[in-house]
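My questions all concern the structure below.
Note that this complex is displayed minus one protein chain, with the remaining chains in position.
A and B are the chain letters, set down in written order, and residue numbers restart from 1 in every chain.
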Amino acid sequence: MIYTRAAVTLADLAERLGCRLEGDGALEITGVAGLEDAGPGDVTFLANPKYASKLPGTRASAVIVDESVLSAPCARLRTPQPYLAFAEAVATLGPPGPRVHGISPLAAIDPSAEIGPDVGIAPFAVVGARARIGARTSIGPHAVVGPDSTVGEDCVIHAHVSIRERVAVGSRVIMQDGAVVGSDGFGFARRPDGTHQKIPQVGRVAIEDDVEIGAQSAVDRPAVGETRIAAGTKIDNLVQIAHGVKIGRRALLAAQSGVAGSTVLEDDVVLAGQAGVTGHVRLGRGAIVGAKSAVTKDIDAGTHVVGIPAIEEKAWRDATVLLRRLPQLRDELRDLEARLSALESKSPR
Amino acid sequence: MIYTRAAVTLADLAERLGCRLEGDGALEITGVAGLEDAGPGDVTFLANPKYASKLPGTRASAVIVDESVLSAPCARLRTPQPYLAFAEAVATLGPPGPRVHGISPLAAIDPSAEIGPDVGIAPFAVVGARARIGARTSIGPHAVVGPDSTVGEDCVIHAHVSIRERVAVGSRVIMQDGAVVGSDGFGFARRPDGTHQKIPQVGRVAIEDDVEIGAQSAVDRPAVGETRIAAGTKIDNLVQIAHGVKIGRRALLAAQSGVAGSTVLEDDVVLAGQAGVTGHVRLGRGAIVGAKSAVTKDIDAGTHVVGIPAIEEKAWRDATVLLRRLPQLRDELRDLEARLSALESKSPR
Partner (left out) sequence: MIYTRAAVTLADLAERLGCRLEGDGALEITGVAGLEDAGPGDVTFLANPKYASKLPGTRASAVIVDESVLSAPCARLRTPQPYLAFAEAVATLGPPGPRVHGISPLAAIDPSAEIGPDVGIAPFAVVGARARIGARTSIGPHAVVGPDSTVGEDCVIHAHVSIRERVAVGSRVIMQDGAVVGSDGFGFARRPDGTHQKIPQVGRVAIEDDVEIGAQSAVDRPAVGETRIAAGTKIDNLVQIAHGVKIGRRALLAAQSGVAGSTVLEDDVVLAGQAGVTGHVRLGRGAIVGAKSAVTKDIDAGTHVVGIPAIEEKAWRDATVLLRRLPQLRDELRDLEARLSALESKSPR
């Protein structure tokens, strides 16, 4: 067992997760764990067929599976969406989330700020002038909500987050430790003497509802206009979002990816880890960019691109295979040359 | 209109920006915005010809342009440097920058620290023993200026910046939220048993005048000697500067780029996004490294390199084109082989 909040019966759990139960509903379930770590009293899950071979060996009391799984050494909770049910099981059986409760007397809250009901504010948090914090939002230690910024309801803002001035954050937004929203975009004009004149970056940033921003990620503000991340988009750790970028709904940006200035990612775009997108381009709805790839131009909706520069995944795969066969191609070329020379020497001049 | 500080007449604005006015100087200008977002009362600009097609549709009251632009649907502010004038317009018409005013009683300032006139220090900032802060510098919430460190005049140090011990920072330096200067370099000596002995990293770090360092970027200190970033260099977010690196004047390092230990970047070097430079090499003055590229050796002044490993941009472009034609080359090779076999079968033995 990994952790526990309160025991539930397997029948209760099945009902809460919307699963059909196969097994003894009176079993007490006290925790949730992975297939290999689970023990008696735990519920586990199988969502990725890659791990099916580990199911017969599990010591869990119950497993969440879809209908394709024929047998298991324990009770089954059947659902077409095992991974979603697992998420609910963790929420039910795991420890409570790390929300701050109450308003610490050690926080620095400007008298002009508006704080909603049941907001939690940790020690040494700073809430600036005219900032507004929505109901039930949690502000972690040393987090900063800048002047004239708003944070919606039911947000979790972790330690050391910096939300700069005039930033609008929606509801149910989560920001992991150290995320920065509203830092100055990287905008300079070259003076005739070669030095760089800073363009003041005083535009707006909007983070819509249900967005998550990972640890140490940075979302820059533009000189004019706004940077916007639309509802339901999830951003991993150490991601760079430059000034004036617009990201659509439900996009997924994996760790250490980056998007340069003024680029548009439409809804449902996916950037895999360490991918990069140049400035002033548009990625169509549902486009997928492979890990480590570099997008240098507009990408059509639904396209899967890979490589540096990124091309369609199929073309990239073909080129990569041939790249490895280059020594063989070279040898074939040499061989042809030898055969040709032999023929030439026999040929009449 | 995006934001406003105080209305100015167009004639006054033209004078302040050093532009020649074409149009009604009595027009009231209240804001600055992009070509598409601007409305009546706004000044906008056109610096990148890529956006020229948007000029006829702008609703702005005035546009900053150079002499190459023949017509506009509004007043013109003429200058050979539209982007520089735009920077000045934003400074004139935009909201004031986020400087801290006054010294918060909630800051922890060592009694031995020297604080210049008109310095602003936010709540929960920490200024260590014998640290010195120059006139008019702004220290954001939770920023740390370590013992024996100095920060010059007119700097803006944002929230959560960590300036470690014995770091020298010049004047007019800007550090975005979460930047770290003076963290330990990654230096270890392998012991005979395979474990790693830490080399204490106690060297110096110098950040010269007019440098900007982006959010979450890290500048390490060396074991001995110093890490130095020379005057006027601008560093974007999430950039890694390793121990003992020397960066010249006016360099530009885009987001998520990195420079390994003891490497030298001469004046005016440019690293595009996610580029990397190995340790112990030298990039000559004005060298440009393409996005995602990896520099593995010394680079001559003025050279533009791209790729992994990075080679001259022209050579890289040729190889990339051919790489995509590899399937075609292979097919040509197959075809030649077939034709050659046919010839051979007819040839006398």
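Here, a contact is a pair of C-beta atoms (placed from the backbone, for glycine too) under 8 Å apart; a residue touches a chain by one contact, two chains touch by 3 or more.
Bear in mind the structure is a predicted one, so any value in this text is a computation, not a measurement.
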>> Going by the contact rule already stated, which one of B:229, B:242 or B:264 would touch the omitted chain in the full complex?
In response: B:242
> Any idea which of A:57, A:97, A:117 or A:192 touches the chain not displayed?
Replying inline: A:97
> Tell me, which residues in chain B touch the chain that this view leaves out?
Replying inline: 108, 124, 126, 142, 144, 146-147, 160, 162, 164-166, 178, 180, 183-184, 186, 188-189, 191-192, 194-200, 202-204, 216, 218, 220, 223-225, 238, 240, 242, 256, 258, 260, 274, 276, 278, 280, 292, 294, 296, 308-309, 311, 315, 318-319, 322-323, 325-326, 329, 332-333, 336, 339-340, 343, 346-347
>> Across the whole complex, list the residues on chain A that are touched by the chain not included here.
In response: 2-3, 32-34, 37, 47, 50, 81, 83-84, 86-87, 90-91, 94-95, 97-98, 104, 106, 122-124, 140-142, 158-160, 174, 176-178, 210, 212, 214-216, 232, 234, 236-238, 250, 252, 254-256, 268, 273-274, 291-292, 308, 320, 323-324, 326-327, 329-330, 333, 336-337, 340, 343-344, 347-348
